[in-house]
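Below is one structure. I have some questions about it.
A single protein chain has been removed from this complex, and every other one stays in its place.
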Amino acid sequence: MAGNTFGKLLQITTFGESHGASIGGILDGVPSGLSIDIESIQSELDRRRPGTSQLTTARKEHDIVEIFSGIIKNEDESLITTGTPVGFGIQNNDAKSKDYSYLKNAYRPSHADYTYEAKYGLRDIRGGGRSSARETACRVVGGAIAKQLLFAASKVEISAYVERVHDISVPFPPAYFERSVIDENIVRCPSKDIADRMIQRIEDVKNTGDTVGGSIVVVAKNVPSGWGEPVFDKLEADLAKALMSIPAVKGIEVGSGFSGTLMKGSEHNDAFRTDKVGKVNTETNRSGGIQGGISNGEEIVLRIGFKPVSTIKKEQNTVNRDSEEMKIIGKGRHDPCVLPRAVPIVEAMVALVLGDHLLRQRSARL
Amino acid sequence: MAGNTFGKLLQITTFGESHGASIGGILDGVPSGLSIDIESIQSELDRRRPGTSQLTTARKEHDIVEIFSGIIKNEDESLITTGTPVGFGIQNNDAKSKDYSYLKNAYRPSHADYTYEAKYGLRDIRGGGRSSARETACRVVGGAIAKQLLFAASKVEISAYVERVHDISVPFPPAYFERSVIDENIVRCPSKDIADRMIQRIEDVKNTGDTVGGSIVVVAKNVPSGWGEPVFDKLEADLAKALMSIPAVKGIEVGSGFSGTLMKGSEHNDAFRTDKVGKVNTETNRSGGIQGGISNGEEIVLRIGFKPVSTIKKEQNTVNRDSEEMKIIGKGRHDPCVLPRAVPIVEAMVALVLGDHLLRQRSARL
Amino acid sequence: MAGNTFGKLLQITTFGESHGASIGGILDGVPSGLSIDIESIQSELDRRRPGTSQLTTARKEHDIVEIFSGIIKNEDESLITTGTPVGFGIQNNDAKSKDYSYLKNAYRPSHADYTYEAKYGLRDIRGGGRSSARETACRVVGGAIAKQLLFAASKVEISAYVERVHDISVPFPPAYFERSVIDENIVRCPSKDIADRMIQRIEDVKNTGDTVGGSIVVVAKNVPSGWGEPVFDKLEADLAKALMSIPAVKGIEVGSGFSGTLMKGSEHNDAFRTDKVGKVNTETNRSGGIQGGISNGEEIVLRIGFKPVSTIKKEQNTVNRDSEEMKIIGKGRHDPCVLPRAVPIVEAMVALVLGDHLLRQRSARL
Partner (left out) sequence: MAGNTFGKLLQITTFGESHGASIGGILDGVPSGLSIDIESIQSELDRRRPGTSQLTTARKEHDIVEIFSGIIKNEDESLITTGTPVGFGIQNNDAKSKDYSYLKNAYRPSHADYTYEAKYGLRDIRGGGRSSARETACRVVGGAIAKQLLFAASKVEISAYVERVHDISVPFPPAYFERSVIDENIVRCPSKDIADRMIQRIEDVKNTGDTVGGSIVVVAKNVPSGWGEPVFDKLEADLAKALMSIPAVKGIEVGSGFSGTLMKGSEHNDAFRTDKVGKVNTETNRSGGIQGGISNGEEIVLRIGFKPVSTIKKEQNTVNRDSEEMKIIGKGRHDPCVLPRAVPIVEAMVALVLGDHLLRQRSARL
């Protein structure tokens, strides 16, 4: 309730600043008996890690996850959860604090410098402190375990991809793509042609010291009907909170989203039908897999809009702590576009929400 | 945590089905010493009430709020909160259950009939039961008290309006309008000309048995800088959850929203400056009043997209409980467009979130 | 989190003052499909109701529970839960506010008058307001539903009795007694002889304008092994909180309690053994059915100590709002001993805790 905990039954709490000793977290509520693949957790972290392509900051975050508790070895050396909290940490190895001394008195526009000081009366100026997107690495660790839980319990799979960078968009509607397809290129767009254009755009913008945003689509498949808790903890409400808590997110759409608001009811409704084996499904999926706050068995589909990165290598107007107007130019190593690295973060947050509701649904019926 | 409670320090819990004896709720965490204007609470409820114009369902919900606790009379007969929970109820007077018997076996497309049964194994078929938007009346009561708290403590005011119905939109960007302007017409759009066109569109669509959606803008002014709790309970994250939990919402935007994702960083950043009296503010407000999850003192600006109402008076394909395909036609009295009545609901949810963070901010500093 | 909500998955929130319009609550998280016996709920309320014997206050609380939501009729007119929140209320019919006007400026010793004003800056002086034990009626309603859940799901039964009044105690160790035995006499002690002595003592004390306390034992049987959530939400920890939140409680013991602290480890340990059908159990039950925070399948046994009622008909020293010393004498109708009426309250709080952990245990394993 103090702001750094998320979830009700599957519950993650995180700590850590960009340039402190380490970041980490505790994932509580993981059921016992879940086989854990550590490499899979690390591979999710690697997807988020900067410095892996020319599109991302050169900052070297080694980002090796260490797990401290909640998982033991079976006799065959495989790993299994015990039901107790999973504590984990990631060292901060490349914390060049000196890069940030010039920020001591200046507030970077559209960053959290000003607001953290307004709230707390002081701030850790090194790399944005707690407001740095570095904290999302902990979400990725928690989300990776949630993914393993979801697949083991219900075959649920979650996949996100970059749909649009600046004004370059894929021409097809949201759909589920395998990770092998998405990770084929460094921008994580499932269309190779569009990916090439996106990469070129990011390069061009980067060369002018500027940044771009765009949108990510995330799809969860095999979610059983019945997940979600009306009236406040509706599945889409919890997903919206989870996704809106990711740095730089400015918009969320479920299913048909804003374009659906231009339709008439007769155009928008998803008619029910039965498939060959008699299972109920819907002809269309404008509901995005959720009706009345509860999953209906169709794919869960969301779109997330990310603003352009705030740190630009251009002179900007700002003020200092004494409310004096001044100029500032971004330094350090920053991404010209966060979307490729945000893909695993989006998936992680969706996994944490679905994992929570997987468990919550167990109490719905006598 | 069981789904019908919202907020951490200012906390609302609601109950009630569309056709049960009554609906109601408990608002806990209201500080003591707050003067309460009951008429103002009732007037918010009246704004949400159906049957007040030709745009809304003819269902007569009298919707008189009764307050049972948490408020006492001063010696001058004025009302004041005691710090104990405010219990309240609203009778269900016009519950014509017979209207819904035909739904016993059928699932209405894009309603919650199917998903409630998937979750609970049974459902209250009368008027949608708990999934009915009738439950939002309780949110309006809680939000009305939160508004009084916000104004008394910090002069915060919240105002929402209908920005777009179907494809008819106001031509100006989001801004704060006084309620007197907004409530001047039955569609709650602050532009009289556009309002007239919206009303005509709703009438036209209604006459064909169809429905439309659109978008609502909500603006909160005078929110001090410093509200919001990173990293998960960011102000925009809690707002997104609050708004996405309203029935029929499919999209949420903060500040620049999706259109901001088409800008470059140099175009999107909000430069800091000082005003005549030396107070820091920003030249633009693409952040929508929130940076890094914390309010920055600018207006908080959100856009909410509502899908068209699911109940249409046209034949649709669906299935029954035995998974047999069948046809269904909507009966009863339903709104062709929910947006005018959703305005006070949107305001209420924003007020509940801001009221919660007003109190949470009191613990930020030693 | 604002103080009037209890439980995680089975969650009760209550409202109401002694002399307001009504008291009530919301029980959220009740699973769907539970058959509900309303008469059984009312009968629990009747056990708590004052005015039923010469031992209790003559205040007439009719205490008829009304249920507003969350329960529907089956075709055979039987009642069943829908999984949505159960809202309920109890009218305050006999609220003689005038009795309390003399308290406007005085703080009754060992009551909550002084502390409520210290906390909130004002208080509802009528009958103690929210601090009145009247609010426990709502706990009894919630607990009665929890009991029905526990029995339907796991055959769990909970029974409390008065073990001691003042210094008159039953001579046997804690054990499970049927309600029919306990309710045979007005003091709710399962030993007729001791009950007679207790009644006489209460009468004697009442005649001098004084009051007495004592202890209650509560036993839950058929609780399966595995309930409880280490390390903070241990079953005994949640039970201790639940019971210590009842007005007038000053002490809690689990199993062997304080007398167990006088034993050596070799005397206190509960040796495991198997019964005839091979089921593991323990030779003794000094653990009180809980080990390491988790139920072990034995009877759960607790003792609760209640102080004497604070309202006495004798002159006492106190101060007024202006911190002036003064004298006060209790007026109105009050119990000389709360224990008989506290029996159903104790059972209710235990039921709410166990019902919560019944549901929480469902998420323990993959």
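Letters A, B and C mark the chains in the order given here, with residues in each chain numbered from 1 onward.
The definition used in the following text is that a contact is a pair of C-beta atoms (placed from the backbone, for glycine too) under 8 Å apart; a residue touches a chain by one contact, two chains touch by 3 or more.
What you are looking at is a predicted structure, and each value in this text was computed from that prediction instead of being measured.
Of the options A:Pro50, A:Gly83, A:Gly265 or A:Gly292, the residue whose C-beta touches the omitted chain is A:Gly83. Across the entire complex, the residue among C:Glu157, C:Asp238 or C:Glu347 in touch with the chain not shown is C:Asp238. Only one of the listed residues, B:Pro31, B:Gly143, B:Pro247 or B:Pro344, touches the absent chain: B:Pro31. From the options A:Ala21, A:Ile64 or A:Ala175, the residue with contact to the chain not on display is A:Ala21. Against the chain not shown here, subunit A presents residues 1-5, 8-11, 13-17, 20-26, 28-29, 32-33, 66-70, 72, 80, 82-87, 89, 119-124, 129-130.
Taking the complete complex into account, residues 1-6, 8, 14, 107, 109-112, 114-116, 118-121, 130-131, 135, 164, 166-167, 205, 210-215, 224-234, 236-245, 247, 249-258, 260-274, 278-280, 282-283, 286-288, 290-297, 305-312, 314, 316-319, 323-325, 360-361, 364-365 of subunit C touch the chain not shown.
Residues of subunit B in contact with the chain left out of this view: 1, 8-9, 29, 31-34, 81, 83-84, 149, 152-153, 230, 359-360, 362-366.
Assume only the chains that are shown with their structure count from here on.
A separation of 26 Å divides the Cα centre of subunit A from that of subunit B.
Each chain gets one centre point, the mean of its Cα atoms, and the points for subunit B and subunit C are 38 Å apart.
Multi-chain contact residues of subunit C (touching two or more other chains) are listed as 1, 8-9, 29, 32-33, 83-84.
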